[in-house]
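Have a look at this one before I ask anything.
As you look at this complex, bear in mind that one protein chain is not there, while each of the others sits in place.
Naming follows writing order (A, B and C), and every chain is counted from residue 1.
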Amino acid sequence: MTDDAQAAQIPDVSLEKASRFVAASGFVVEEVTATSVRGYAELDENHHPPWGVIHGGVYTTIVESAGSIGASYAVAERGEFAVGVHNATDFLRPSTGARVNVEGNALHQGRTQQLWEVIITDSASGKQISRGQLRLQNVPMPEGN
Amino acid sequence: MTDDAQAAQIPDVSLEKASRFVAASGFVVEEVTATSVRGYAELDENHHPPWGVIHGGVYTTIVESAGSIGASYAVAERGEFAVGVHNATDFLRPSTGARVNVEGNALHQGRTQQLWEVIITDSASGKQISRGQLRLQNVPMPEGN
Amino acid sequence: MTDDAQAAQIPDVSLEKASRFVAASGFVVEEVTATSVRGYAELDENHHPPWGVIHGGVYTTIVESAGSIGASYAVAERGEFAVGVHNATDFLRPSTGARVNVEGNALHQGRTQQLWEVIITDSASGKQISRGQLRLQNVPMPEGN
Partner (left out) sequence: MTDDAQAAQIPDVSLEKASRFVAASGFVVEEVTATSVRGYAELDENHHPPWGVIHGGVYTTIVESAGSIGASYAVAERGEFAVGVHNATDFLRPSTGARVNVEGNALHQGRTQQLWEVIITDSASGKQISRGQLRLQNVPMPEGN
């Protein structure tokens, strides 16, 4: 299967088509391969809890999105997609707002499970803000898809 | 310090005042004590990724919110708040949409760190959908607060 | 299948039959059901790293043992056992030595995966020293077993 055909198997992940919650996370996907995902997000007061720094859930959500998109892409050609079973995200530095780079990589891709790592970096300083691991299970696509 | 005075020290966590991302998560806080947080969320297609089940980031975000609110409340009277350092959330059952109950409890409250558990349950079936642990660090409130 | 027949399907987990590493952990199993494991360990300088408190690996190992034994017992009657895929253990209080109670409980038991929680408590004070979660995958027993 070509990369294009493989890509055709995964749904549109653009922000324009995203649900309210996914859109609010702000994560923009720029590149997906079977072992990596790359993108960015503009984080600001739209992502704050009441106490003025970026909500940790923004980072966990980006880890979840990036890992799920990459892992699902990786198994699309065999009629499967990947669902997260465990998301473990560390918060390394607080930020009040930043453009962040998102870089996801497969750490392990087994027959039934995958493990992805996602690193979120302040684009300006190059420092890591957060990093997480997502464990996923490969499952058959629903009939009719 | 009375409970009211303690409550006065933590910011307004109502959805109406929430940022776009926090509001999109849909988590409504009903009760906060120094060792527990209780609330709910109505989850539907506004919380979907492109593939039609509730996005795992919604659960990780609720874990993050509930743990942070409870842990910050617990140390507010000594002039501190609590920031998440590690969020580990398990996804137990996929859901296409549900009213979920959220129940957070402190597992450990040390001088410098806290560990909270948050359990997210389908209100109709009573089954757990997701559960997570949030490790937090107690830090001094910024001057002027 | 009776409990005895089910028990007959899981290997001898007594310390006397244990390998050097497992024996060194000191974990004694007292009771196993399909949803719980109970036991204890006597921890002392035999479990120290060079710096004089119980090595965290003792707790992670007990979490691993307790979770694996309980989860394997739970699926033995359908010809499966359970292998750990992710062990996440929190260390709550340092200890120089103690008799600890070990209490494991199934948090989730799905068709292909299980999630167990194991709590390790100082028998004298009743305080939690460590607690962990073990995610396991159910796999078929090797032929001939």
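We adopt the following convention: contacts are C-beta pairs under 8 Å (C-beta built on N, C-alpha and C of every residue); 3 or more make two chains touch, one makes a residue touch a chain.
Keep in mind that this is a model prediction, so the values were computed, not measured.
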Displayed chains contacted by the hidden chain, counting the whole assembly: A, B, C
Contact residue for the chain not shown (choose from A:A23, A:V53, A:L92 or A:M141): A:L92
For chain A, residues in touch with the removed chain: 88, 90, 92, 107-108, 110, 115, 128, 131, 133, 135
Residue numbers in chain C that touch the chain omitted from display: 10-13, 17-26, 45-51, 53, 55-58, 60-65, 68, 72, 81, 83-91, 94
Chain B, residues in touch with the chain not shown (by the definition above): 85-86, 88, 112-113, 135, 137
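Just so it is clear, only the chains that are shown with their structure count from here on.
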Remotest chain, chain C as reference, centres from CA atoms: A
Chain B against chain A, contact positions shared by both copies (same if over half, else different): same
Interchain centroid distance [CA atoms averaged], chain B/chain C, Å: 30
Residue list for chain B, restricted to those that touch at least two other chains: 88, 90
